[in-house]
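Only a single protein chain was left out; the remaining protein chains are all shown in position.
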Amino acid sequence: MVIVMQPGAPKADIDAVIAKVEELGFTPHPIFGVEKTVVAVIGEGAYDAADMFESLPSVDRAVPIGQPYKLAGSDVKPEKTVVTVGDVPIGGERLAVIAGPCAIESREQFLETAKLVKSHGVRIVRGSAFKPRTSPHDFQGLGLKGLELLKEVKEELGLYLVNEIMEPGQLDAMVGVVDMLQIGARNMQNFALLSAVGKSGLPVLLKRGIASTIDDFLKAAEYIMVTGNHNVVLCERGIRTFETATRFTLDLSMVPVVRRLSHLPILVDPSHAAGQHDYVPPLAKAAVAVGADGLFVETHFRPDQALCDGPQALSPTEFAELMEALPAFAEAAGRTI
Amino acid sequence: MVIVMQPGAPKADIDAVIAKVEELGFTPHPIFGVEKTVVAVIGEGAYDAADMFESLPSVDRAVPIGQPYKLAGSDVKPEKTVVTVGDVPIGGERLAVIAGPCAIESREQFLETAKLVKSHGVRIVRGSAFKPRTSPHDFQGLGLKGLELLKEVKEELGLYLVNEIMEPGQLDAMVGVVDMLQIGARNMQNFALLSAVGKSGLPVLLKRGIASTIDDFLKAAEYIMVTGNHNVVLCERGIRTFETATRFTLDLSMVPVVRRLSHLPILVDPSHAAGQHDYVPPLAKAAVAVGADGLFVETHFRPDQALCDGPQALSPTEFAELMEALPAFAEAAGRTI
Amino acid sequence: MVIVMQPGAPKADIDAVIAKVEELGFTPHPIFGVEKTVVAVIGEGAYDAADMFESLPSVDRAVPIGQPYKLAGSDVKPEKTVVTVGDVPIGGERLAVIAGPCAIESREQFLETAKLVKSHGVRIVRGSAFKPRTSPHDFQGLGLKGLELLKEVKEELGLYLVNEIMEPGQLDAMVGVVDMLQIGARNMQNFALLSAVGKSGLPVLLKRGIASTIDDFLKAAEYIMVTGNHNVVLCERGIRTFETATRFTLDLSMVPVVRRLSHLPILVDPSHAAGQHDYVPPLAKAAVAVGADGLFVETHFRPDQALCDGPQALSPTEFAELMEALPAFAEAAGRTI
Partner (left out) sequence: MVIVMQPGAPKADIDAVIAKVEELGFTPHPIFGVEKTVVAVIGEGAYDAADMFESLPSVDRAVPIGQPYKLAGSDVKPEKTVVTVGDVPIGGERLAVIAGPCAIESREQFLETAKLVKSHGVRIVRGSAFKPRTSPHDFQGLGLKGLELLKEVKEELGLYLVNEIMEPGQLDAMVGVVDMLQIGARNMQNFALLSAVGKSGLPVLLKRGIASTIDDFLKAAEYIMVTGNHNVVLCERGIRTFETATRFTLDLSMVPVVRRLSHLPILVDPSHAAGQHDYVPPLAKAAVAVGADGLFVETHFRPDQALCDGPQALSPTEFAELMEALPAFAEAAGRTI
């Protein structure tokens, strides 16, 4: 950490800062510059102490230096993590594709869509029983009844299942049904939920909040990891910007940035970001090219009848075309699919 | 709702849209323009059906028209709502000031800060027992022990208490201690929590999410109100933008916008938005001038020792100066304080 | 400047950084920490050299420390600047109100609106002859003919005139007509224009770009000031964020931030930020409360006939009500109007 003093800071104030640094067990390194004095602070944990200095007199600001991710950071674990869902690895050389409808609406709808994705080699299917919706007047999912249907279908087809969990109270119903728990973007900083999900021991798909910096995102992963559960897969799904031509702005730059900062695998969800099905295939290809470990895509056997997010779901034809196009991009990126 | 067809849409596709409108029980009004055909849709509930049309062939987009807030909207209740905390009204002619530390850190810290704010006429005190923090390695609050201390002090001083609730499981411990439940910005779309808090019957202070549009915000209020609990106070606390000179960008324009769209009272929290104490007094004055129903401000009897958010807390002197300055602004705005 | 090395940086790379620091004439202060090595750099001008270090091997980043505004900064000139337009001071104890229509549309329109604003004590009138419009198919202003009409009317009424300049080539026509040149938000980083306007010696109203940080804004002011013309008035007019309920998000927090960083006066334009007339009066009051040096407001004697930005112009009645309400806010803020 570097503490920057205001110009003309009196010696007494600089001394007070130095004294506080020592009181906290760190080593102060004052540097008296032409324009300003700065105090460099050395010691384990100094990163986290910046806040405590900013209210001292004559302190302009305290700049943390170093990486605050003790578990998610590449400083502490340089080699990439591979998370396994059932027997499907995420984060290895082979790209993972998770696909399915936004929500389960009926046995037929889920079964037909799951068969569709399975026929293209997909082994992990999505389709939420509980749906977070911005308005309470919108369709909220089938709930517990949906979970039962999901279980039947996934066992029938031999697929693994990822489902969004919205509160710790849903955990009991989900254990034994789902193979991976999803934390949605709205709940990325629902710390009670992160902790509960971490303790379940199940692999977790953590979606980035729409206004979360990469730094916030990795700290949210850290909340899961402090429970001892390190099976966390990150998922970029668009951030909120001024541009409204797409529902969100897919931040593909985050993939190489996270790759540098963290060892956790990263998926990309182009469907929620785009909000419109025609933009999904080009963005999915770009996600593979930029180095993502896989995709999280919405498809529906009949998008025009979807109760939720129909406009962003790929039709069976569009999904087939995408799955046929991806291997060439994967190969160009040095991966398989 | 108005459904806009793509240029050159074939008649069959337009007919399919018209048929679907009728199937849903609405009345279609096709208008054949020079460049495009649009189909206006009339009927109760047509607002919510836009999604169902956007996946039909040749449909460019469906534009909802009307107000989606069935309970929070000024369409349904033009007169302003007054929410009462203990015997303190929020939303009436007199401005409400809620003040106190970010978190309770010790009995002494909370007692001294509570005395300070009381001495300036404040009747509702803040100071969280549970603190949501971006990193799991930061101070998380005193928890249940903090709640006990809060209860002792508020009763000793005859104050009302608002506290942030982070998960439904904390509700039992909070009932009987807190007089108003706060939903923090990170949980604004934690729908399970909104619902639980609504059912408690306690007044709710709902903070705006950092990337929530006003539309999202009012829909979150709607989640509480559908439980039958209409005691919702909205609180603006800054949105995330590209500007980093302040921690967030306080969106004071939202006050007149919400005033037009909704009957709910609105407070402004300049402390979290600014992130720095010197910017808090001017922003607090601006909040009164723009028409807010009150303020939510952080102060601490010794900011340099705060365990959390010290840089944004007003010192006792700064708080006193602000409280002395506010009446003139309140009077200019046609209010009292 | 502080240069942060990557963890495990080899000694040779650290030595290379130190050598480069010395080569540039600065003094290096290497600090060997537990996790990382940093090199603090002392010397006049070290602020600007950060870029040159970030491409060296094993350098993580270079953090500039200090204020980069050599002319606009409060470091170099702590006392506030007062800019005079005709004999009207901007930045002193009395607030300045600049008002008028968006554009001059006809002699009658400008004359009637100018009379209106004059009757409320306004002494500087606005109303552009040249209008920057997002689409080339929109009304672009009356041009040179408009300038003639403006000159006639301002002389007839004894008012001062501010007008937007869009290219250096318009300068000759404007000198002798306008008393203050306005740089619009779209041209805030049109450096050729900033320079030309600076050299004119006329006072300049510089509007903030919609995606400009405060830092960018002050550096744009610096471009004018390096020509020797220090008569720069800053104007906040909203930044672009994800919120679309208002046209832009008025960033009132910038007023106390700029007050801290710079000595230049600051006006606020609530009209362009809001984009809708009903939101203008509350935002104007808030601007006074937050400490702005004045307002830049649109009004029109008949808003429903305006050729440009009619929805945001105050009607004569609304303008009168605002001007009657402002003195109480000014007084509360320790100012006159």
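Going by the order they are written in, the chains are A, B and C; count residues from 1 in each one.
Operating definition for what follows: a residue touches a chain if its C-beta (ideal position, glycine included) is under 8 Å from a C-beta of that chain, and two chains touch if they have at least 3 such contacts.
Just so you know, these numbers come straight off a predicted model, no measurement behind them.
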Residue of A:72, A:287, A:306 or A:323 in touch with the missing chain, whole complex considered: A:287
Of A:63, A:214 or A:320, the one touching the omitted chain in the full complex: A:214
Touching residues on subunit A - with respect to the absent chain: 211, 213-215, 239, 241-246, 249-257, 260, 273-274, 278-279, 282-283, 285-291, 325, 328-329, 331-333
Residues belonging to subunit B that touch the chain removed from view: 2, 4, 7, 29, 31, 33-36, 38, 40, 42-44, 63, 65-66, 75, 240-242, 244
Hidden partner chain, residues of subunit C it touches: 48, 51-52, 54-56, 68, 70, 132-138, 166-169, 186-187, 189-193, 209-211, 216, 219-220, 222-223, 226, 239-240, 277, 303-304, 306, 308-311, 313
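Note that only the chains that are shown with their structure count from here on.
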Centre-of-Cα separation between subunit B and subunit A, whole angstrom: 25
Distance from subunit C to subunit B - Cα centre to Cα centre, in angstrom: 31
Sequence positions of subunit C contacting 2 or more other chains: 241-242, 244
